[in-house]
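In this view, the complex is presented without one of its protein chains, the others remaining in place.
Chain IDs A, B and C follow the sequence of writing; residue 1 opens each chain.
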Amino acid sequence: MQKIDVAILGATGAVGQRFIQLLDNHPWFRVAELAGKASAGKAYGEAVNWILDDNPPDDILNITVKTLESEFTSPIVFSALPKDAAIPLEFELAATGHIVCTNASANRMVDDVPLLLADINADHLQLVDVQRAKRGFTTGAVIANSNCTVMPVVMALAPLKHLGIRRLLTVSEQAISGAGYPGVASLDILDNVIPFVSKDEEEKMETEARKMLGDFAGETIQTLNAVSSATCTRVPVIDGHLVNISVELAEKLPFDEIIHLWETFAAPHDVAQLPSSPAHPVQYLPQQDRPQIRRDRNAGDGMMASIGRLRECPILGYKFAALAHNTIRGAAGSSIQNAELLAVRGYIRDFNPAAVAAGA
Amino acid sequence: MQKIDVAILGATGAVGQRFIQLLDNHPWFRVAELAGKASAGKAYGEAVNWILDDNPPDDILNITVKTLESEFTSPIVFSALPKDAAIPLEFELAATGHIVCTNASANRMVDDVPLLLADINADHLQLVDVQRAKRGFTTGAVIANSNCTVMPVVMALAPLKHLGIRRLLTVSEQAISGAGYPGVASLDILDNVIPFVSKDEEEKMETEARKMLGDFAGETIQTLNAVSSATCTRVPVIDGHLVNISVELAEKLPFDEIIHLWETFAAPHDVAQLPSSPAHPVQYLPQQDRPQIRRDRNAGDGMMASIGRLRECPILGYKFAALAHNTIRGAAGSSIQNAELLAVRGYIRDFNPAAVAAGA
Amino acid sequence: MQKIDVAILGATGAVGQRFIQLLDNHPWFRVAELAGKASAGKAYGEAVNWILDDNPPDDILNITVKTLESEFTSPIVFSALPKDAAIPLEFELAATGHIVCTNASANRMVDDVPLLLADINADHLQLVDVQRAKRGFTTGAVIANSNCTVMPVVMALAPLKHLGIRRLLTVSEQAISGAGYPGVASLDILDNVIPFVSKDEEEKMETEARKMLGDFAGETIQTLNAVSSATCTRVPVIDGHLVNISVELAEKLPFDEIIHLWETFAAPHDVAQLPSSPAHPVQYLPQQDRPQIRRDRNAGDGMMASIGRLRECPILGYKFAALAHNTIRGAAGSSIQNAELLAVRGYIRDFNPAAVAAGA
Partner (left out) sequence: MQKIDVAILGATGAVGQRFIQLLDNHPWFRVAELAGKASAGKAYGEAVNWILDDNPPDDILNITVKTLESEFTSPIVFSALPKDAAIPLEFELAATGHIVCTNASANRMVDDVPLLLADINADHLQLVDVQRAKRGFTTGAVIANSNCTVMPVVMALAPLKHLGIRRLLTVSEQAISGAGYPGVASLDILDNVIPFVSKDEEEKMETEARKMLGDFAGETIQTLNAVSSATCTRVPVIDGHLVNISVELAEKLPFDEIIHLWETFAAPHDVAQLPSSPAHPVQYLPQQDRPQIRRDRNAGDGMMASIGRLRECPILGYKFAALAHNTIRGAAGSSIQNAELLAVRGYIRDFNPAAVAAGA
């Protein structure tokens, strides 16, 4: 099978690097183009200050970084741009035929943009057809993945959605990598907790959860009608966002049945077969002191959410903790999984999904 | 003025050391006796593995540590014992005439034991009279201070109590020193968050808050009738517990009036004059990213609670963060302040409170 | 190929867990027996407090932990015992026919025990024949791997050994996992550096390096005749020991030739083919700020040493930094690699090394 070329925008940043790391030896995709603002014109190996472990993959080092205004030949474009750079660019690229899988927050709440976490709301992908019809796109589209903090929340709540989610109170403990690089100054976070993440973080938590847990209703997403209260804090850990969740459900079930819902939750069949999909989207850990950020963030190669400590909340009924890897499941990993789903569902130009079925 | 002798039980442990540090050069109290289980018979300087900064005060090094079963001559006994050791001992010492100011959890919820945080519920001290009458004590009594995590919660809520506290949801981020020494293994907490503190921690949060915020009703404390839901987590910081609080009040006030209640909150006059009392029991920090554990834990020499980020909670009405030093305000510091209050209110045998008024 | 059964002594401890993790899906070895002191009689899944990431492998959970005094049927025994438990046991097991690959310090400096780091001194394995002849062992033997801190030092110096190592001054910065579990209390190490590791650590650094870099001389190891000065410190990192090294060489070479020696250094052919051997035993990192503990400890799946910052030492001639993973290359990983080497060199009873050649 011929691999599909992909471009990465914002390739030298923290999320851009994670894209490169996760796409190394990807069975379907080949990193063909890299672009960035400050680094344009340089070889990637020169331009990047690699902050992940080890060193960048060898075959990427000599790729010359393009300007963001370049023409891209790759059918798929991954965007790890900051919000301001993403706003004008992403729809322009879609208009010129590119599938833009974006990690930027810029277009997440746009009505005809799917806010996709493939394991839990793959049906939202139908918005791509709406988007194409409305905007006159033929092969292009913009598909967003969620904010890294709302992600463990929706992963944990999706299996309970049919019980009726009424009210939702969340308090996050977020890793420093969520702020990019250089991001959080070490003098600000060592031996410290900061009860604030950024101006919009709590609002994003509240609104994006409602969209992701909503239903595709023909032309748009019918957002979840639930009251949500979010608090976001920053803690001194490298990767992994943990969220303490209290939730009120319309239908009450015993704890073991709730746990059973998590343990048996499965993605749609074609999603479950994607290269980046974990064996199980969520796991429930029975130990009294799990999930722990460092020990559970890499479950399922960083694509599985871990849940634990289900117990009674005297106010909302249920409470528990949920955790997932913020730059894999919460950013680059989910973006790549989204692109994989677009491929198997026939949304990528010049790409025959049967080729995937036939074998990699 | 002649200083009052005090004994410290559990003197070599983490909280015991904090007692010694805070009592160094205390204007009213003199550390005369030290006791411990494993360290009995040794000079304190030999027995202790000093874990606080610098070294123990010189004048304490040669005091021989007594067994816990010893007879103590000091009118005041500070208890930093583990729960199991505290249960038989504390009331025995009270029966033999000692004022026992205890940091142990053993007797906090006993009906006739005041759970005292002098700045906010000094009137609960009247329980000492109830306790003495009921148990036949003459000069002795057991007075408890609160769990270190509930403390910032009650400090923040006391100024709002008259508005009617109906429901209360808290999520804590707690320092490692709350677990004593050796306590939390470094392999468990570095680059990690543990969403669990100990078996009873969340229940203590819920029940102790109701007692501390309750009213003295002649013979007993009428506990606060509020629904409380607590979640406790451990984070990699040395000292300082931060709690994210959502609260429902019967009477709604605008944010600036709530802040005004905090800023103008004052302890009773005699409490405010105690050597260990901070200038203000609580402060409200207007910055969007405060209170921070490392930067605000030492406010008021560790005796002031810091509050910040007051904003709307879509579920309970108000939310904010509160922080205080867990081993000073939340343990030894409050115990010492309690003993000071007992002294000025005439509860210490052979001690004339007028002496305090006259000098120091 | 039929896998060889192995037993793990001290299976629930920190290094024991690392053995289990690294042996999961090992191509030649199968974990058949587990033993421990406190955990004997329980199923491993019940007995262990798993401190590594995720959870123990499923197929290990139901193995009942044996007492240390049990009879073991496995030809290979991995010892992760504390020193005192190791002293009587390891030679007894060798006497009853077991190959004992030990991570304990107890027998490292015994004359006829090879202190083996397969990539650099595989010829020391000939001591096994000496040991068997001297002690009347037939199929058994005790083989030790090095202290976790001396390991990066000998990995970095082995390629330079032929230049004549005269004097060696080392200052280590060691991870907390080197102290086992619970090991270092978090109150001791968070926001701290401790300029002391344990009573014998510096002496081990000095003497073990001389043995490992020595030459097999017929009956014994001719230790390296070099003056060594070691300082060991503990730093707040999870895994990975970094050592700052100054060295005096008899023969001076330009820096680029020293680097060339590192880059071209290769293990003997049969060592290089072992399942646990890294592609290259050492790598030289040209960046001015590498190796870094967190970013480079997992190079070569934790089996590669990383070297950097080669520059002039005004006192000893050369200085540089070396780093490797202390519980993989410096403990369990090297022990397993040693057992692999024993297998291919025909030292394991009932095991035909040709089976390995024929394919796994």
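Some notes on this structure:
Keep this in mind: a residue touches a chain if its C-beta (ideal position, glycine included) is under 8 Å from a C-beta of that chain, and two chains touch if they have at least 3 such contacts.
In this text, all values refer to a predicted model and were calculated from it rather than measured experimentally.
Here one chain is not drawn; of C:55, C:126 or C:233, the residue touching it is C:233. Per the touch definition above, the residue from C:131, C:292 or C:326 contacting the chain not shown is C:292. Here the missing chain is touched by one residue of B:31, B:63, B:274 or B:299, and it is B:299. Of the candidate positions A:16, A:36, A:114 or A:236, contact with the hidden chain is made by A:236. The chain not shown here touches chain A at positions 14, 51, 176-177, 181-191, 236-238.
Residues 52-54, 190-191, 238, 294-296, 298-299 of chain B touch the missing chain (whole complex, contact as defined above). The set of chain C residues touching the chain not shown comprises 167, 169, 171, 173, 190-196, 199, 206, 227-229, 231, 233, 235-238, 242, 244, 246, 288-295, 308-309, 313-316, 319, 321.
We adopt the following convention: only the chains that are shown with their structure count from here on.
With centres computed as the average of Cα coordinates, no chain lies farther from chain A than B. Distance between chain centres (mean CA atoms), chain A to chain C: 40 Å. If you average the Cα atoms of chain A and of chain B, the two centres end up 44 Å apart. Look at where the CA atoms of chain B average out and do the same for chain C: the two points lie 48 Å apart. Annotation for chain C: residues 190-191, 238 touch two or more other chains.
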